[in-house]
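One protein chain is absent from this view; the other protein chains keep their places.
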Amino acid sequence: MAKLFVFGIGGTGSRVIRSLVMLMAAGVKIQNCDKIVPIIIDPDTQNGDMNRTVELLKTYKQIHDKLGRRDEGFFHTDISTLSSIAGDGSSKIRDSFVYDFGGINKPFKDHVGYNQLDIDSQALVDLLFTKENLSNSLDVGFRGSPNVGSVVLNEIIESPEMRFFASNFQAGDRIFFVSSIFGGTGAAGFPLLLKNFKDSRIGLPNAASLNSALTGAMVVLPYFSLEQPAAGVEADFIDSNTFTTKAKDALSYYQHHLNGINAVYYMGDTPDKPLENNPGRASQKNDAHLVELLSALAIVDFMDYTDNDLISNEVYHEFGLREDVDQVQFTHLDQETRDRIAKQLIRFHYFERYYTQHVPDDAQAAYARGVDLMGAIRNEPIFKELDKFLKHPDYGYQSWLRELGRKERTFAALNVSESDFNRMVADKQIETGFLNKGIHQGSFVKELNRASESISDRDAFRATIQAFEVATDKLVEEKLKYA
Amino acid sequence: MLLTRFKCSASFLLLCVVVVLSGCYTRNENSAAETEPAATVEQPPAADKAAPAATPAPEKVNVNLYLEISNGMKGFMPPAEAGKEPTVFQSRLNKLISEIQDGRYVAEKKYYLAREDKQGQPVLDSVSYNTMKSTVVSGIRANVLGTPLPDLLKAALEQSVKQNAVSVIISDFIHGPHPDKRGQFISLDSDIRSSLKEAEQQGLAIAVLADASGFYGNYYPAVKKPATSRTLTGEEVPFYIWVIGRQQEVLAVTKNIFRNLPPQQAYFGFDYKDVPFSAILKANQFRPAGTVYCASRNADPCTAIKLLPEKSIPVEFTLGLDLSALPRQLQQENYLKRNLKVIGSGCKASLVSVTAADDAVRASPDLARYTHFLRLQVPQLIGTSGTITLQLPQVQPAWIDAWTTNNDNNPAADPKKTYQLDKIIDGVQALYRDQRTYLFNVTIKFNKAD
Partner (left out) sequence: MIQKFFSGLYELLLGRPLPANFTNDYREVVFPNTGLQLVLITLAMVILYYYVFNRIMSTGFYKTQHWVIMLLINAVIAFAIPLIQVNNNGIETHSYTYMFAFVNTVYSLVLFFLFSILLKRGSVQAWTTPMKWPNKK
């Protein structure tokens, strides 16, 4: 019953987890654990990136729970909120994928009790923090200010959530941090949490297990820039020009003070077109980015290592493409990476395309009729969840894939707008001829019917998902012949 | 109003249900009963197949011709003179012996002149064709007494049986017994019967052809009063040709050798055991009416049928018969219509019409085998199975009575009559009376249709 706790810290953490969920939905296998417990740590409760990731996680969980435990297939990886891992309802904490900061909506100045300090202490505070730091409200996050974050986040170790986490941590469970090095929350939170978990003197339960737990981290280096505000506009903003400087500082800190970590992954890119500058709140809702998808792969990779591999030596990874191209296809990924995700993503993409485009016309097909799929789609809420997962304009798969194609370096392995199955995979198109029509509605439904033959489950949702798993596998192997 | 209409339709509906149910029921019952007759139907085709092939008419026959040459016959054969027409007798006989001698249908031929010797016994002088011909053409010169009829017939028959030939006996058949044996007048019929006994025993048949011919000379009637003889000059006197032999041979002779038969014919001892016949149910020319069909689908000929006459639709169907083996005269539609008897067993049956084959029928291969078509009507069944029998009885032709007289003393006043011809014929008939009541007999089986 090994678990993996994934701490997604800050906006970047949320976004990487979003991509991780997509990979899990596609059926990418995460080894050596039974359950993933995502914990998003972001004081900015209104953060758009976080909120849509949370919605996505909830939807995923519903779908997974409906499908039940399985070793492979779409949505097979189990996820859980922190509060529900005990499984006995004994937890007093909120049932959420997000760490609850308990509504810190006051300015940092008030949070540290600046006005109650003596004058010397005030002077020290003034030295460490700018006026803006002090007067900014905390509920929008730390705005790229690790100095603020490190103070506030240090407190969460004392929180009931962290105690609950620690007391439910078991030997064999692993921890993974995802954070950006250049932001506020992430840059401050990751080393801080790590330090606390690995400090044997700290008063958390199960300290021994925590101290010896296999731990990995994804450190996202700068990969985007932000627009400079128009001159004269007095507004809150994050200055992306400081990203590189902050990253350098942080790295040098990590060099000496990052103890007790078994694997560290680095990922970055040269910034392209600047993003809209939205320091926090709901408006911080950035398009999904290739870097996040690739960062999510770090988690998969981390879990591929056996315990022994990680105990014996620390590993450090940087990600590299085979070619520096703007439109990244599966062929540009390393073979190992490709093997991990390509077929799964293609299958899921086929599933999504067919499910949204053609299933409504398949009322008479055997696979649909056999379980009264049309009635189930109308009446069973789980299909609504699936619809959300695939099509929700905020966090659905379609939006995610579309967003991935918007940046200068795009994820172009799957042609988002293509409706012809034969042209969907960028690096492998199916040759069609007079007799061979490749993959089309007819051949797809044929495989679905064939697949549904052997499926004994009479639940419409489970049977349909299983049918799609078998059918897409067959199509990828036999028609697309993807290798 | 509305209510009664409802009642009506309701009872109609009820009636429908009853009809449907009862229909179902009777069907089952019938199909159960069906098996048994169906099995019996199977066998007739095999037996019938052989029928048309039975005893084909012989290619050639042996013929013995016997011509009585008593004084009484002289008048038929007056010596030829220039400018004088030959008598009917002469021309007919001339053709006859010529056909026998040179025609292609005769194998062995023998000619005999029949007379009586001094002891009153019949003598048959075998003569050559030329002698026979000159006798017919030039007449009889010698004074020859007439032979008593029974003796002549007996002698001729014995001779022919020995030689396996058909007897053709030509005589005026005026019975002139010896003055010492007047009693023979009384026993003429039984005497004839005795004399022809052998014919019956040998299974031979007899055809009697009668014609009349001009007579020139002395005529010796059987009845000697008031005149023992009369001199005739061309008055018509009957003469007879008797053909005795096996049925097929007799028919061959009458058909091939005589060519032109006189209208007066009588046949004795004829019997047709196997007249080919079939119910004609599928021909367009003879559509049946009502429910009737052959018991066996492929039966050819069809000799067993299934039928189901209904009150409004009596069954009517046609029976095809091959009567080509019958003497021509008996094949006539009118004759058959008059004499055929239809006997239904288990049903009522009647004869509607008799049609001889016409060209259209002969052109149709299935029908060409049959010469006559009998339309039968069955208005009602009495049993669930039975037979319909068609019989053609042996009938004494009407001309026999017309040609019979009890006093032939004056032929000029009462021409074309023979003394006690009916008695002679009675004698012949008596010969066959017991076993040959019918010329032919055709039986078709039927079952009630299911």
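As written, the chain order gives the labels A and B, with residue 1 at the start of each chain.
Quick note on the criterion: contacts are C-beta pairs under 8 Å (C-beta built on N, C-alpha and C of every residue); 3 or more make two chains touch, one makes a residue touch a chain.
If you're wondering where the values come from, they're calculated on a predicted model, not measured in any experiment.
Set against the missing chain, the residues B:Gly290, B:Gly344, B:Gly386 or B:Pro411 yield one that touches it, B:Gly290. Among A:Asn115, A:Asn308 or A:Gln364, the one in contact with the hidden chain is A:Gln364.
Hidden from this view is one chain, which touches chain B at 24, 27, 31, 281-282, 287-288, 290-297, 306, 308, 317, 449. Although one chain is hidden here, its contacts on chain A can still be listed: residues 364-366, 369-372, 442, 445-446, 449-450, 453, 455-456, 458, 463.
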